[in-house]
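Note that this complex is displayed minus one protein chain, with the remaining chains in position.
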Amino acid sequence: MAQYKMHLLVCGGTGCRASQSDVIVKNLESSIKELGLSEEAQVVTTGCFGFCEKGPIVKVIPDNTFYTQVKPEDCEEIVREHVLKGRRVYRLLYEDPETQKHIEDSKHMGFYQKQLRIALRNCGFIDPENIDEYIARDGYAAIGNILAEMSPEQAIDIMKKSGLRGRGGGGFPTGIKWEIASKNKADQKYVVCNADEGDPGAFMDRSILEGDPHSVLEAMAICGYCIGASKGLIYIRAEYPLAIKRLQVAISQAREYGLLGDNILGTPFSFDVELKYGAGAFVCGEETALIHSMEGHRGEPTVKPPFPAEKGYLGKPTNVNNVETLANIPVIYLKGAEWFASIGTEKSKGTKVFALAGKINNVGLIEVPMGITLREVIYEIGGGIKGGKKFKAVQTGGPSGGCLTEKHLDTPIDFDNLLAAGSMMGSGGMIVMDEDDCMVSVAKFYLEFTVEESCGKCAPCRVGNKRLHEILEKICAGKGTEDDLEYLKNLSYVIKDTSLCGLGQTSPNPVLSTLEHFYDEYLAHVRERICIAGRCKALKLYTILPDKCTGCTACTRACPVGAITGEKRQPHVIDVDKCIRCGACYDKCKFTAIHVQ
Amino acid sequence: MSSFKIQDCHKQTIKQICESFNNNPGELISILHKTQGEFGYLPEDIQREIAKNLNISVAKVYGVVTFYSFFTMTPKGRHAISVCMGTACYVRGAEKIVDELKEQLKIKVGGVTDDGKFSLDCLRCVGACGLAPVVLIGEKVYGRVEANQIKDILASYED
Amino acid sequence: MEKIKLTIDNIEVEVQNGTTIYHAAKKIGIDIPVLCYMNLEHLNIENRPGGCRICVVEVEGRRNLAPSCSTNCTEGMVVKTHSLRVLNARKTVLELILSDHPTECLVCSSSGKCDLQSLAQKLGIREIHAVENAERSTYRKDCSPALNRDMDKCVMCRRCETICNDVQTVGALSAVNRGFMSVVAPAFEQDLIDSPCTFCGQCVAVCPTGALTPFDDTSKVLKALTDPSKTVIVQTAPAVRAALGEEFGLTPGTLVTGKMVAALRTLGFDKVFDTDFAADLTIMEEGTELLDRITRYLGGDKEVKLPILTSCCPAWVNFFEHNYPCMLDVPSTARSPQQMFGAIAKTYYADMLKIKREDLVVVSVMPCLAKKYECQRDEFKVDGNPDVDFSISTRELASLIKMANINFNNLPDEEFDSPMGESTGAAVIFGATGGVIEAAVRTAYELQTGLKLNKIDFEELRGLEGIRTATIDFNGTPIHIGIAHQLGNARKLLDGIRSGLYNFHAIEIMACPGGCIGGAGQPLHFGNSDVIKARFDAIYREDASKTLRKSHENPYIIKLYKEFLGHPMSEKAHHLLHTHYFEKNKI
Partner (left out) sequence: MKKIKSLDDLRQMKKNLEQGMNIREKSDTPESLIQIRVAMATCGIAAGARGVMNTLIERIEKDKIPAIVTQGGCMGYCYAEPTIEVKIPGKDPVVFGNVDTAVANQIVDKYILNGELIDGVIPTNYQTINEKK
């Protein structure tokens, strides 16, 4: 590899690409060439830096300068000033939302200070399309060492000792999963990587695949060695074209180097990986559904047992791990189980990647040690609530999870604490909500998702979630009763208790958790017919403030149902019974005379 | 349902796709992906042809096509609009954007305008949460979209 | 095998490892309610999607409730099948299912035989919560000539899907859509008539609700019966007499031939005939065709198509028209007994009565739904007038009898009318799997060898296994015979021939389990294969009781050839008694 004095790392993740980071790469390269700096500076397209809020990101190495929201036209300046003359382009530096100060290097950004990147260790650091960079970072050394020095049993033992638990949602100990699969005898076994990330608002798996595909491939090979499988399959969403491309590149590079294929590193162990595409079904995140989908069927789950470890893909023992879980694995073997087990809490070891989004300043992908508090995540890493509004809740675990409130701000985050708080880790979506968010609507949003994504196989999920959604709609429309709240609760419990798969067993969680923490808000909807957050259209009350109304009649003309009457140049009135709460008058009024309650 | 009539050349294409997967019914989903990539959608005749090649029932093919939201039996508009409905976009107002698009285009979600210019769909999290709410038109990504920009955005598409 | 001990509702029970909670409970007399689960044990058909969640039970130490139909017992397991938690869950889930189900039980054709309805009664559902604004999943209704689909009533038990795909391998149905709108339907939710459906009707036979019901022809029959300008005659298939009694509380296997004839006369049919007469005729034609092909084959004719396949079963005919279009010249061209009867009735018999064919209404009583479709095929019409006007099922006949206030069990036994009511034992066994080929062998043997059979009973051709093979010695010439019932077995057999696994001269295929006795028009056996066995035995009892047991000995058949048809495979016979097949090629 050539020696460059300066590396310009440009985020090539989907988020930054959407804002033309590919053009930025081109422009940087051409400016460097123009100024004759091709020998000195190298432009590298990397995976996601996680700081998606301020993308596209360009990070300059070695001084760790962190340029945010870079536009293609900024590139020439970056090269001329920074690369050539060593002067930072201040206007592109990250501005701390509290102090309004520009922060020069990423080491001093609150967003990164509390993070600990294990699964994301290579994301935003290496060029995912260049296997050499991965190898330079000790890539494939873990599988190499294992093949040279360990029996599968020993390797599984390390996995067990590390305490790694599945990051896809359930939190099942990975080592034990491997052990079960390894003990089932069969002529063929399979390692499956679950990359069917479907939680709306979580995108860590995609980021890992885009930023560090080799880690996943290496981990699959390790798992293959441990359980005795020679075939790996990655089930990936077809909606992730970039991740698919990076994986394809990675697989072919690994094959060329002989790191996938027959007799890896001269040992008897052979392993190869193939891609299988999902086609837009959230339920396929469930292991059995995923396997049916890979077999070319409708992605309907089946009753467990038999577990995939016993009877999985094509009826053979199959081990399914999710992307983030796998990304942790090579480094565990390099640094040791003890190292990994020293991070995190008693029962949740290591780190967890969260997709931080919603009403927060620093939207992005973060990796934090288990046991960090919500407060640290929201206020230190996330930079606080957007627009200085009041924090209301954090939704974790997506459609399977629940809401955490102010009283949970100092609870250490791990699998068990989240479960105890009525939510769950899930795949790691973390959506922050402020005072403007109506919790009934939030529950309704998730149920809408579940209704759309239910496979329809079992009755409680197929019909039950539909009914839950209908009741929530009714409440949001101001037609709910207190009886409805009771029925919501009972229905939720029964759906959890009787559904066939994880989707239905967790789908009422958003309802139950908002009912528990925000019962008052529900009550206000059904008793006083008020939506405190002002989000539910039907619960808004529009009136005209007589002292502000000039009688211009603009609202009368805008009203689609003729609910507004009044003499010209006299204050108008809204007929509450006729009003459909569309808000057209509010938008039209130039004198802020329309009052919304 | 659809006016698509299969021609011999289409049959040839489908045959090649199926053969590239060894006519293995286990690869049905990959075959559907590839076929939809070729034709833009999966009308009835095409599903029949796939079933014939793989020696499975059309009902089975249709069952799979209707299970996965990625597969469609109606052609998209020349400019396919997709609004991200991930949670991040939702809490930052994606619903309003959808309402506005429905209003402007006079179509429902999943529909196509009469002139075939635009189609409107919702999808789950494109992963550009930093840009929420996000609208995709074809390959182009519009970030931090506000309802009042919709009219201008649509107007920028001429044909 | 390993034994396991567990406790269910405080009762200790020992079962074999691998037993489900449902079966363990059943063993000690605890009947856990089920909806989607179906187990046709003796036929090896099981439907266990674990989808309805009605059979959930509480298992100590388990986070959620367990579906008893698909949860295996484990050592020391403690199960409660009716705790408050279970009952609440079960009722709530049933309410949910009902909230997406039409409430038209009073006029539903499945009322009284509907699993959903009895479950609602059993669980004491008196109101359905949250229906006020509840959306219902509704679908386009489909009326085919044989069966109706009203998927608004579908509960997604998937039994029909299992039958259609796994058992019959017809592939007309699949679960389609997702979530709330998911339903079992043909491709593109098109009508069954446009699908590869064979109208075997086995899906109807297992549907727990009124989603799949037979097409009802009873009102048309009643209308014809009351029309003074029409002469209405009826033919009854052999399997009907072995099962009809069940609808009137008689034990399965009770032969009710005489009572059935009496009931039909009381209902007002002008003549009560027997399809068995036509079955004898079928043997004459099909047997001759078989002999012809074998003789040519043995004579070195390379063009001749062997094995010959029977063609009495209309669902089977549909099946090969869809699935084996390249083999259309292999099956016998002989029409089914129902259609031979119709063709003779509307020519020979109508001439005999000196009436126009339009004024003669031929009704058939069949154990079958596909017969409804068969009699509407264009090949079996003359100038638009069908040879058989209406085909009603065994169950429809029972409902007509009940409608007419006939006390069936007290009826005296009566005889069929002449001439088309005379038959031999060979014709009776058409109703059971293996029967047609046995009847054919009885005749073909004697015609081929010129010898008299010593032993009429060919036990080697009988039985209930899905695929059976036998070799019959035709006085030195071994004749290889294959038999299959259920279309999935038929497919296996045919594919086996193609791959060279089998080599047969003749094959009999029936679409339904056990042959016609297990037809979809028969009283529902609810998965109890003892019922099928009893009907099976009854058929062979009737055969044994007959003096004439070989079709070519039927004097009225001999007379028919002499007076009207000439000889088997004559030009007239060809015209009236044979047919041809069409490539349908819908898959």
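First chain written, first letter: the chains are A, B and C, and each begins at residue 1.
Keep in mind that, in the parts below, a contact is a pair of C-beta atoms (placed from the backbone, for glycine too) under 8 Å apart; a residue touches a chain by one contact, two chains touch by 3 or more.
It should be emphasised that the depicted structure is a prediction, and the values quoted were computed from it without experimental measurement.
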Neighbouring shown chains of the undisplayed chain, as defined at the top: A
Which residue of A:Asp138, A:Glu380 or A:Glu452 touches the chain not shown here: A:Asp138
Residue of A:Glu104, A:Glu406, A:Glu452 or A:Glu516 touching the missing chain in the full complex: A:Glu104
Per the touch definition above, residue among A:Gln20, A:Asn64, A:Ser270 or A:Thr553 touching the missing chain: A:Asn64
Interface with the unshown chain - residue positions in subunit A: 1-7, 9, 61-64, 84-88, 104, 107, 125-126, 132-133, 135-138, 140-141, 144-145, 147-148, 253, 256-259, 265-266
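The rule is simple: only the chains that are shown with their structure count from here on.
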Chain located farthest away, centre of subunit B as origin (C-alpha): C
Interface with more contacting C-beta pairs, comparing A-C to B-C: A-C
Centroid distance [mean C-alpha coordinates] between subunit B and subunit A, Å: 23
Centroid spacing, where centroids are CA-atom means, of subunit A and subunit C in whole angstrom: 54
Rounded Å distance, subunit B centre to subunit C centre (Cα mean): 43
Residue list for subunit A, restricted to those that touch at least two other chains: 281, 298, 300, 452, 455
Junction residues of subunit B, two or more chains touched: 63, 67, 69
Touching residues on subunit A, where the partner in the complex is subunit B: 13-15, 18-19, 51-55, 198-203, 206-207, 238-240, 276-282, 293-300, 314, 355, 357-359, 363-364, 395, 398, 429, 431, 433, 437, 442, 445, 449, 452, 455
Touch list for subunit C against partner subunit A, complex: 49-54, 56, 64-65, 67, 70-72, 85, 88-89, 92-93, 96-97, 99-100, 129-130, 133-135, 155-156, 175, 177-182
Subunit B-facing residues of subunit C, complex: 165, 170-178, 185-188, 195-196, 586-587
